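Note that one protein chain of the assembly has been removed; the remaining protein chains are unaltered in position.
Chain nomenclature is as follows: A, B and C, assigned in order of appearance, with residue numbering initiated at 1 for each chain independently.
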Amino acid sequence: MTDKTDITPEVAVAIDRLRQEVARLHAELLRWRLVVWTAGNVSARVPGADLMVVKPSGVPYDELTPEAMVVTDLDGRLVLGDRPASSDALSHAHVYRLMPEVGGVVHTHSTYATAWAARREPIPCVLTMMADEFGGAIPVGPFALIGDDSIGRGIVQTLAASRSKAVLMANHGVFTVGTDAQAALKAAVMCEEVAKVVHLSRQLGDPKPLDPAAVDRLFERYQNVYGPSAPGATARPAD
Amino acid sequence: MTDKTDITPEVAVAIDRLRQEVARLHAELLRWRLVVWTAGNVSARVPGADLMVVKPSGVPYDELTPEAMVVTDLDGRLVLGDRPASSDALSHAHVYRLMPEVGGVVHTHSTYATAWAARREPIPCVLTMMADEFGGAIPVGPFALIGDDSIGRGIVQTLAASRSKAVLMANHGVFTVGTDAQAALKAAVMCEEVAKVVHLSRQLGDPKPLDPAAVDRLFERYQNVYGPSAPGATARPAD
Amino acid sequence: MTDKTDITPEVAVAIDRLRQEVARLHAELLRWRLVVWTAGNVSARVPGADLMVVKPSGVPYDELTPEAMVVTDLDGRLVLGDRPASSDALSHAHVYRLMPEVGGVVHTHSTYATAWAARREPIPCVLTMMADEFGGAIPVGPFALIGDDSIGRGIVQTLAASRSKAVLMANHGVFTVGTDAQAALKAAVMCEEVAKVVHLSRQLGDPKPLDPAAVDRLFERYQNVYGPSAPGATARPAD
Partner (left out) sequence: MTDKTDITPEVAVAIDRLRQEVARLHAELLRWRLVVWTAGNVSARVPGADLMVVKPSGVPYDELTPEAMVVTDLDGRLVLGDRPASSDALSHAHVYRLMPEVGGVVHTHSTYATAWAARREPIPCVLTMMADEFGGAIPVGPFALIGDDSIGRGIVQTLAASRSKAVLMANHGVFTVGTDAQAALKAAVMCEEVAKVVHLSRQLGDPKPLDPAAVDRLFERYQNVYGPSAPGATARPAD
């Protein structure tokens, strides 16, 4: 029996590909203005192994090359790489351990979503694009301090009670999940956009709620067309 | 008698030109920050045929080359192209079928306009640039689910009762029309800008309404200078 | 006696230089996000002549080369150029005729400033950078329709009653003046920035007013260091 943290040749190939992918997606965090300075990170589960590829600690985004990415096991212990993993790696690892269907995790403090998180208020589902992507409101997770499994547990428990792929961690920021890292990034982009639209809409009155049956129809249709079960389509764009 | 969905040599030349144009205008959607991820699309009617050029489904904006654009008939059936048309193509097609004067359609979920749409509240005409471009308030269309003609019908009925080239679809987003795709894009850019200015103005008090006679004079002057009847000028910029 | 609209060799040299300058400053309008689409324009008075260099009508910003800029007299009549002048040229010309100290004019519909203009509300002077640049509140001019001298008269009368180099035209947008076009552009950039800061500050309470004596001291110091009488320094940046 093979140790699931062994680097077999197949796993090595997957790691190479995911280092490219995770490095590229950090640039996307900046492109979509989800982070300032370096306050965000992306990880990807390594298929066929109990490993993940994640951002190293203390490296400016301009230096986030594929080679700089590190590999840890799902307890957050460094397996490959010249630097320690991001201090958020423990939270990512916890999600992968508990949610086998998740292939990618993104963490941001994106501006409008974090403003909702500071009030510990879920974002209500008043937009068809929210129904499509999140299937309802975006929920709020507990307040938790960094340093142990608290944040990871809060993410997993909150997502378990929702169809949403995004969770607002109280007074902190956003975590999103996806079948791969690109899908998690898309959820992070959409989460910030709907956080902004609903914020603005609420400033001048009350957005009209969507009928729950309409939310269900939109979510089911969208997940069939673009979702995990559509061939090769987990991160396919909405048109 | 020729089938209006035949690709005659003249039509083939027009399709080549419009594929270039429609691809270019998708980049403009990003440039003017009207979309995040890939949540927007542009189409153009093919002159002399019952056809349109439209975005394919499931292609990231970075890969939206002219060759990637697809051609459908005005029932949304694929005529040319390697991929299915955008899932919004049915709505675009409906507009072309019912509004012969329309040569271009743009769909976005641009941020401020969608915030008005979530409240199902028209944008009041309190700016000279709104009078110029839209001739009055920007109206709200019905809530409609994607999948059949509902959205297209809502767009056409709402625009028929207004001088506006833009409509806010309830809890959804924006559709704009123009004599060509460039003109529809201009309307989408101006719709988001006036949605933002009027939103901000309302946050701190009540914008002063424009006298309807002034709105009429501005709209008539602007349409004469820049509008459909001015030679070669449908999408000429405001100075 | 020479006609002040004659193109002497000295004037031709100045026109060449100003076409470069005015073309460059249109790109700055976009850089500082003062305009969407092409809804803004810059002009410069030709020293030693009753002429101005101004944006042509109907040219996208990407094509605004120095050669595309046109020259009119101070009644707005075309003197040099292949296209008609911007439809706002009459307003610019009126300012140059009535205000001999003005060497540059900028017109925008910049977002936050236009939001104040839609309420016809002056921007109160609650920031040291407003005192520096504008010497007090930014005033509101009358509602005026395009097409004759009405806008120009409104600008001149409003600026005459204020130390401000910027005026918010009611329900319309912003005009700024300067000793040259670069100084007018700086005023347009600063006007939008203070419009935004004071807007935001007012959203959550009442900004503290500045003592008028402090406003006077800041304005006088700044104009001496950076203002018209400082050698070669009309558009020198604030540090």
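To be clear about the criterion, a contact is a pair of C-beta atoms (placed from the backbone, for glycine too) under 8 Å apart; a residue touches a chain by one contact, two chains touch by 3 or more.
Remember, predicted model here, so these are calculated numbers, not experimental data.
Note that the absent chain touches A, C when the full complex is taken as a whole.
Looking at C:Thr5, C:Gln20 or C:Ser201, the residue that reaches the missing chain in the full complex is C:Ser201. Touch with the chain that is not drawn comes from one residue among A:Arg17, A:Arg163 or A:Arg202, which is A:Arg202.
Looking at chain A, the residues touching the absent chain are 36-39, 41, 55, 57-61, 86-88, 109, 111-112, 114-116, 118-121, 143, 145-147, 170-173, 199, 202-203. The missing chain lies against chain C, touching residues 32, 126-129, 186, 189-190, 192-193, 196-198, 200-201, 203-208, 210, 214, 217-218, 221, 225-226, 233, 236-239.
Here is the rule we use: only the chains that are shown with their structure count from here on.
Of all chains, the one whose Cα centroid sits at the greatest distance from that of chain A is C. Different-residue interface: chain B and chain C share under half of the residue numbers found at their contact.
Between chain B and chain C the centroid-to-centroid distance comes to 33 Å (mean Cα coordinates, whole Å). One finds 46 Å separating the Cα centroids of chain A and chain C.
Not a single residue in chain A touches at least two other chains.
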